[in-house]
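With one protein chain removed, the remaining protein chains of the complex are shown where they sit.
Then we have chain A:
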Amino acid sequence: MDHTALPALPDDAVVLRARARDWRDAVEISGRALAASGATDAGYAVDMVRMIEEHGPYVVVAPGLALAHARPGPAVHRDGLAIVTLADPVPFGHPYNDPVRVVLALAGASSARHLQLVAEIANIFNDSDAVASLADAATADEVRGILGVGA
């Protein structure tokens, strides 16, 4: 399926089989990927970590999947998406959905855009196989194919 409303996912925004020490490290890796793609500056990773520190591991929205994000702000240059898969799954402290195998980092240029992007993402992950497919993806092209986005 083609999800044209989602931003492109350049190679810089995909990190496969990353080794993360803990949830914070995993989120920071996804933040570096977002910054590398040009969607955000480095400070957005700090904002994403802070969201989880403040509100808990609620971003683990489905078994194995963390949807890391923060509010739109000066750190966001444009809509952006990054995918990090973890070589070894990492616990986030979520009561039902730990451990995390895939971190999807999301940045929206505005709150309205952010809501549109999560709606598109919901369409992808309502297919319950999507997390496992992403976790097992061997190439960035494979990841783009699962998400239905371009480079």
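The rule we apply is simple: contacts are C-beta pairs under 8 Å (C-beta built on N, C-alpha and C of every residue); 3 or more make two chains touch, one makes a residue touch a chain; residues count from 1.
By definition in this document, contacts and distances are computed from a predicted model.
Not shown: a single chain whose UniProt protein name, out of "Ferrous iron transport protein A", "PTS EIIB type-2 domain-containing protein", "Nucleotide-binding universal stress protein, UspA family" or "Cation:proton antiporter subunit C", is "PTS EIIB type-2 domain-containing protein".
For the chain missing from the display, the contacting residue among A:A8, A:A36 or A:M51 is A:M51, taking the whole complex into account. In the full complex, chain A makes contact with the omitted chain through residues 51, 54-59, 61-63, 67, 69-72, 95-97, 106, 108, 111, 114-115, 118-119, 121-123, 125-126, 128.
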